[in-house]
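Take a look at the structure below.
Complex shown without one protein chain; remaining protein chains in place.
Chain lettering (A, B and C) follows the sequence in which the chains are written, and residue indices restart at 1 in each chain.
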Amino acid sequence: MHVPKPVFHPPFNITRSSHVVMTVRDLKASKHFYTELIGLIVTQETADTVYLRGLEEACHHSLVLKKSATPEFLRIGMRVFTDDDLVKLEAWYKGQGLPTKWVEVPHQGKTLHTIDKAGMPLEFCATMTVVPRLVTQFPLFKGGCAHRLDHYQILSPDVQGACDFYMAQGFRLSEYVMADHEDEMMGIFLQRKGNPHDIVFFNGEGPRLHHFAYTTIDAGTLMRACDTAGNLGMGGIVERGPGRHGPGHAQYVYFRDPDGHRCELFTTHYQIMDIECEPIRWDKDSPLRKEIWGFPAVRSWVEDASNFAGLATKQPGLKEHPMTLEKFLAARAK
Amino acid sequence: MHVPKPVFHPPFNITRSSHVVMTVRDLKASKHFYTELIGLIVTQETADTVYLRGLEEACHHSLVLKKSATPEFLRIGMRVFTDDDLVKLEAWYKGQGLPTKWVEVPHQGKTLHTIDKAGMPLEFCATMTVVPRLVTQFPLFKGGCAHRLDHYQILSPDVQGACDFYMAQGFRLSEYVMADHEDEMMGIFLQRKGNPHDIVFFNGEGPRLHHFAYTTIDAGTLMRACDTAGNLGMGGIVERGPGRHGPGHAQYVYFRDPDGHRCELFTTHYQIMDIECEPIRWDKDSPLRKEIWGFPAVRSWVEDASNFAGLATKQPGLKEHPMTLEKFLAARAK
Amino acid sequence: MHVPKPVFHPPFNITRSSHVVMTVRDLKASKHFYTELIGLIVTQETADTVYLRGLEEACHHSLVLKKSATPEFLRIGMRVFTDDDLVKLEAWYKGQGLPTKWVEVPHQGKTLHTIDKAGMPLEFCATMTVVPRLVTQFPLFKGGCAHRLDHYQILSPDVQGACDFYMAQGFRLSEYVMADHEDEMMGIFLQRKGNPHDIVFFNGEGPRLHHFAYTTIDAGTLMRACDTAGNLGMGGIVERGPGRHGPGHAQYVYFRDPDGHRCELFTTHYQIMDIECEPIRWDKDSPLRKEIWGFPAVRSWVEDASNFAGLATKQPGLKEHPMTLEKFLAARAK
Partner (left out) sequence: MHVPKPVFHPPFNITRSSHVVMTVRDLKASKHFYTELIGLIVTQETADTVYLRGLEEACHHSLVLKKSATPEFLRIGMRVFTDDDLVKLEAWYKGQGLPTKWVEVPHQGKTLHTIDKAGMPLEFCATMTVVPRLVTQFPLFKGGCAHRLDHYQILSPDVQGACDFYMAQGFRLSEYVMADHEDEMMGIFLQRKGNPHDIVFFNGEGPRLHHFAYTTIDAGTLMRACDTAGNLGMGGIVERGPGRHGPGHAQYVYFRDPDGHRCELFTTHYQIMDIECEPIRWDKDSPLRKEIWGFPAVRSWVEDASNFAGLATKQPGLKEHPMTLEKFLAARAK
């Protein structure tokens, strides 16, 4: 196990996690979920695609729903600073022996498709169509009032490999979680945009997308989102929370959408861009290592994740067995 | 099963649930819990007793902790309007064949001890020593910022009997919950003070005190209380929530104190005093009957409760088996 | 100046302030204001009347708008406990030499019209048509999310007279504010329902209705209401606040509706029913006597109020000259 040195002057400038593209079986049901419960705004919809954005976002979309019989993720999207960075990024990925392809994507500028070392499909662009920022258009606020796509979390059979691959591109490690029983990282928080999250990897069968996360206003809005789920007859899809993570500090709630894709709402992101801040290491015995109060996550939260289209998954070598609510309650019953 | 007619002109005027008196093994630990986490204020302490009140309360105490090797409840307290009501109340209880006794209680006016039909020890008084109301003394606010004792909930083997007994004294039924499989009430919300709660009874081995509840400011404060539990190294004592009940509408969180006594913080009490409001009936199939989102309560929440000193408990005739988190997860695993 | 003794056993049981009936010039504009900004729910509307209620209210209406060329208040409404109380109330008012009249009012039970000693038109009833309580129907929440009519405030040329008249009917004084320069009460908070407010009188030309007040959820909702006013193009109608009163402790914001009627949203009501709680006296030099932070109220807030239909107003004998924002700034400019 090793923590790579940060690369302060990477060959290109990825600025932030930007969007996710996924398939859903029932566009109408998913649109209902993401607008009425999560609180996203529909920027545009066609016969087979719905483009959504958060209340704070001036970009055309941060979530793209496409109709399909097989619900999965097509791609995760990142922004680079300028189109020049795209060209440099293409060269670097090619140098890694990874396939790249220039594609046309509606409402995005010049766009490059590629994959990471683990085969996860990526999409990079520098620009999108600009639309109104609705951050103070309060009569449009609904349910969880999702403001801005902030990060996504990947289950990965090779967290160390992901750490090396992304840090070489300038991602910086804000926090990392050690396995309980081995000298390996079981979770890493990587960032480009100056808060703790852009892309997170945790040990598990993968690559699979565990969740994508939107920021929201405050704790009351997290609770309001849950209550709204009940109002909409979807009270059963609150999978975890509201609660508070130890690592990352986020105050969170996790929902499962109609196809089982997992969407997080959270608060309490902090600023982290100064280079003197070493990554926070969470060991087995660090205080507040797990959630700082309440029960462990239910097994479905630990194990379920969405596949990427056409990508076979692998089991991790690291046999970490996280506590689950089921195990916790069984142990308590004895 | 029958719902008694409300008694609009009872023989005496009970105004509200007022206080609870309990024993704890370690006064210092309990005081720490109730001040730093729950947010109560110490009005006074002696070698063996700590008197606490909520931030909004001008009365000397709403929670009395007494040191003892056996943690249990000594008594639940109610206010009557005037001392005249105490005299009338004594006569009525005597008429029911129940023992009554005038007692001296520090910082309370004329005080009567008695028991209800199930043997539960009660304490009535009309007045207490007045102390400053701290409702806008924000620098004193801590943790859950408990404002005011609102109600207590009793596990009872005879909910119908409790309903009859307390409604005869002018308590009004705001809501009641029917058993799933029998034509019996398994839960009743009774009130005197014009919001849904003063005393609540649910079916179970008893009489035992399930929890006592303080109001607090807002949803963010419920979350803050939980986070504070983590800060204080007590993250494990958040037993349920934050969540939202169906019946009663409360947004809640439940904590177990160092002796296992259960204390609730909640918001969303509503006003209910008009006589045209019939009690709300919650049937097996009523929408949002259980919690409106999330998982069922853990078994300990369903089953555990505090004994009353010297009072033998009985098993209920009604064999209602509420869903628990354990059963729910076991069923889901199949 | 004298503070009357509380009457613990009044001849009839008024339970709470209940509703206001007012005229507006443009029903559509007023309905827009009260639903989109204040957050009330329309229970019913006819060609010339709109009935509204708060999210928490199970009664048919707490605000009745009637179309008229002259915007004013027709009546303030109070609940009594039972119809028997109405009969007793009629007798008592007749005994005071005041006119009474039984009237038919849609969606109200037996209803009595009368006036108080100052001529202010009152309406009493024990029951209304019951409608659904929407307290957890979050998708219906808008703007200020008004939950429940709580109180109204009257400008009166005879605060002492109002105090005597209403306390004789069982109203209890929770707090009172002394004039700066004379030994007279310039403001009184009277309650029946167990929190500090049902009807408030302050010295001024009157009787005129200064404002009526709805409870809301929390501080964030007060701010949301203001922001929503901006969104609706009505940013100019936020007349005072958000702020915090000294007396009464309320966290408040005041709006002027399209006809200039004033509506308050507030939080932080506290429970007050125990008889040992003496009324709080606020003297000239009491700490936090005025608003506890920020500037004094603008002159319009101090002076403007709505007339009652057909009721001539009088100037007060007490020449109290409250500080205004205008005077405060003028003094500071020197």
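Quick note on the criterion: a residue touches a chain if its C-beta (ideal position, glycine included) is under 8 Å from a C-beta of that chain, and two chains touch if they have at least 3 such contacts.
Since the model is a prediction, treat every value here as computed from it, not as a measurement.
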item: Partners of the unshown chain among those that are drawn; value: A, B, C
item: Hidden-chain contact residue, picked from the options C:132, C:235 or C:317; value: C:235
item: Absent-chain contact - pick from B:224, B:245 or B:269; value: B:224
item: Absent-chain contact - pick from A:218, A:239 or A:320; value: A:218
item: Residue of C:168, C:223, C:277 or C:311 in touch with the missing chain, whole complex considered; value: C:223
item: Contact set of chain B toward the excluded chain (per top definition); value: 36, 136-139, 142-143, 218, 220, 224, 227-228, 230-232
item: Missing-chain contacts mapped onto chain A; value: 8, 15-16, 56-59, 79, 81-82, 109, 126-130, 133, 135-136, 147-148, 193-194, 217-220, 244, 249, 268, 270-278, 288, 292
item: Chain C residues that touch the omitted chain in the full complex; value: 218-220, 222-224, 226-227, 229-231, 233-236, 238, 242-244, 251, 287-288, 291-295, 298-299, 325-326, 329, 333
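Definition applied: only the chains that are shown with their structure count from here on.
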item: Rotation, 0 to 180 degrees and nearest 5, that superposes chain A on copy chain B via CA atoms; value: 180
item: Type of chain A:chain C copy interface by residue overlap (half), same or different; value: same
item: Whole-Å gap between the CA centroids of chain B and chain C; value: 33
item: Whole-Å gap separating chain A and chain C, where each centre is the average of the chain's CA atoms; value: 50
item: Where chain C touches two or more other chains, by residue; value: 136, 218, 220
